[in-house]
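The next block holds one structure in the form of structure tokens; read it before the comments.
One chain of protein is taken out of this complex; the other chains stay put.
In this document, chain identifiers A and B correspond to the written order of the chains, with residue numbering beginning at 1 in each.
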Amino acid sequence: MDIFLVQQLVNGLAVGLIYALVAIGFTLIFGVLNVVNFAHGEVYMLGAYAGLVLAVALAPPILALLLAVLAVGALLGFGLERIAFRPFRRFRDEASLKSKAVREATLLSSLAVSIVTRELVEKLAGGDMQVVPSTLRLQEPIILSEAFGISGPLGDLVLIDGQLWILAAAVIMFALLQLVLYRTKTGLAIRAVAANPLGAAFVGIHANRTVIATFAIGSAMGAVAGILIGLYTADIQPAMGFAPGVKAFVAMVMGGLSSIPGAVICAILLGVAEALATEWVAQGWSELIAYAALLIVLLLFPTGLFGAGRERV
Amino acid sequence: MLDRRSLLLAAAAAPLATSALAQGRGYTLGYMLPLTGEFSQYGIRFRNSAEMALEAFNRANRLGGAPVRILYEDTRSDAREATTVARKFVDNAEVVAVLGDFSSSASMAAAQVFAQAGMPQLSQTASHPDYAKISPWQFRNITTQAYEGPFVARWAHGNGVRRIAVICIQNDWGQSVASNFDDAFKALGGEITSTEFFNPGNREFRTILTKIARERPDGVYLGMFYEDGAAVLQQKRQLAMRMPFYATSSLYEPKLIELAGPQAAEGLFLATSFMVTSPEPHVRAFVEEYTRRYGSEPNSFSAQAFDAVNIMLQALTRAHPDVTRQRVRDELARTHDFPGVTGVTTFDPQTREPAKTLARMQIKEGRFTLLQAQG
Partner (left out) sequence: MNGSRAGFWGAFLTLLFLAVPGVLAAMGSTYGFRVATVCAIFVILGVSMQLITGVAGLLSLGHAAFYGVGAYTAAKLAIGAGLPFIVTLPAAGLMTALVGLLVAVPTMRLVSIYFAVATLGVGQMIFVTLLNWVSFTRGPLGIPAIPGIAIFGVNFSSASGTYMIVAAVTAFAVWVAHRVAHSYHGTALRALREDDQCADAMGVNVPRTKLEVFAVSAFLAGLAGALWAHSTGFVSPTDFRFAESILILAMVVVGGLGSIPGAVLGAVLLALLPEALRFVGDVRQIVVGAVMFAAILFLPRGLLGEVPTLAFIRRALGAGWRAPDGRVLGWR
């Protein structure tokens, strides 16, 4: 058995889970507002910085740290919605609601906010990679033969504790989100607004509060993703949110816009495709192959893999 | 509508006019560098070194009372901004020479302007193989890979490495790292098991490391910036890859050990032209003052800029009092045995390429340790 290939699959899965973690919050926000949130990558980045500052200053246990970052993320989401998205929902006339110009304007406002945020962080904290103290890092290797006594070629396989944390986080976030969406009133309101905002308003759902809740939840998840991945890769710098943000966007669309399970599956697919492409071709071309996979999926499924049932596009 | 537009154009034209203001006595150098954007950490270090060098020079008052000024312009190391800034410097009759840029693409784009307009340009870090060939106006003081590659190849081969894998960043510098090293190592009878390039911005190296581990090489050579290098070192430790790792001088940065963690960085070999711990008096003075003024140790990039500015100032001094762009260029070309903090620098009279010396270092117990001095 080709242990190197299996290791590559594990590598790819780990990268895919990273994209999936970011995609969950991103898809939630898109599902409700129908606009791409370009600032999600910056919330992710700020979550990592906030977590690092808290960890270095107070040295809390990791679960407390994650909860704190969750709270910070929710606050960031609240602020983001206020600044970049609320002003563009002031139009109620039908022409504006259907207008592409207003939708692109919202997209661009989140982009502008993301640029300003990134540049501010760079100005204040410097553009260098931040040093993550070794006690906080989630980088301990777990060699299967040593940890679980597995013999044979599979024993040489290496996992990293950070990968397990990310897997756990993805599973928990996903489960929690499904719970919230399908078992709580807020979740019901979110699903209603996602399906038809005007209709939801007609049945008495407070659209603004729902949107705020969505942003808070989505951004909280993005921030936690940021700190976890930041501690796993020890790569915390102002531009860290850009690439995962783009991949999350791609995964979301590939999965079928408002389907969170779809986004997660496609994110993992992208990660594995990149790893296999690096193995068989070269790292430089792996992105091309990932995007080629995207195009093939869209050719065969013009509304994404699991996007058949959605009306709003 | 027309009012808004004309106002905007007028507002935009105003700064264009100020660039041609007269400066008075003294000389002006231009410095194009990335003060914002993804490479800002390098640009800020360059500016720090330049300010230090300039202050010391003006204090020593070697030009009979004529002060030298440096005009800093942010280009984000982007080719588009570099060409406009180059034009700005060319238009400014006060500017007699330009330092910069950081990246080769920005330096090459600016070089087209300087070659056409006749302005000497000295880059502290442009390593593109064709850079100095553009015109007689281009200079650089960074070790070229044509020298460093064979140096490390001989070293690795001397240590018993026969099969080596190479990981390089996909930019012009990475390309020359790989090609120079590959040629030199093969000429010594060694085998390159694979050469892997990665796109700039990528920090996920487990896939590349797993791929090269398959061939079981005796060693690995890294050609990348120190932040990518830190990621590689962390990840190679996770994958339990124990063969020796060699790296280019760009990884000589005190923060590398902090970022990678002392365990992961242990044992890394690299060559460098600048050493923070050098016993030489002028290097110690540089390191002490830089650390005192800016709160952190200088790295090889700070040292490169420091030397570049001083080489330029020396050329200015020799050209004084008849300082024109042509004269500064000619004096730059005559730089010989300049005693800089990155070692002794001489520009080849034909190609204007710098000849420099390298020292061998290894990371032992969390510190850079000198193995063999420069030579």
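The rule is short, and it goes like this: a residue touches a chain if its C-beta (ideal position, glycine included) is under 8 Å from a C-beta of that chain, and two chains touch if they have at least 3 such contacts.
Remember, predicted model here, so these are calculated numbers, not experimental data.
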Selected residue (touches chain absent from view) among A:Ala59, A:Ala112, A:Leu179 or A:Leu198: A:Ala112
Of B:Asn48, B:Asn171, B:Thr210 or B:Gln374, the one touching the omitted chain in the full complex: B:Asn171
Those residues of chain B which, in the complete complex, touch the missing chain: 1-2, 4-5, 8-9, 11-20, 35-37, 73-74, 76, 78-81, 83-84, 87-88, 90-91, 105, 108-109, 111-113, 116-117, 128-130, 134, 170-172, 174-175, 197, 199
Where the missing chain touches chain A, by residue: 36, 84, 87-88, 91, 98-102, 104-109, 111-113, 115-116, 119-120, 123, 246, 249-250, 253-254, 257, 282, 284-285, 287-288, 291-292, 294-295, 298-299, 302-304, 313
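Definition applied: only the chains that are shown with their structure count from here on.
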Chain A contact footprint on chain B (complex, rising order): 36-41, 44, 170, 196-199, 201-204, 206-208, 210-211, 213-214, 227, 230-231, 234, 237-240, 255, 258-259, 261
Residues of chain A touching chain B in the complex: 4, 7-8, 11-12, 14-15, 119, 122, 126-129, 131, 134, 137, 139, 141, 143, 158, 160, 233-235, 237, 239, 243, 274-275, 278-279, 282-284, 286-287
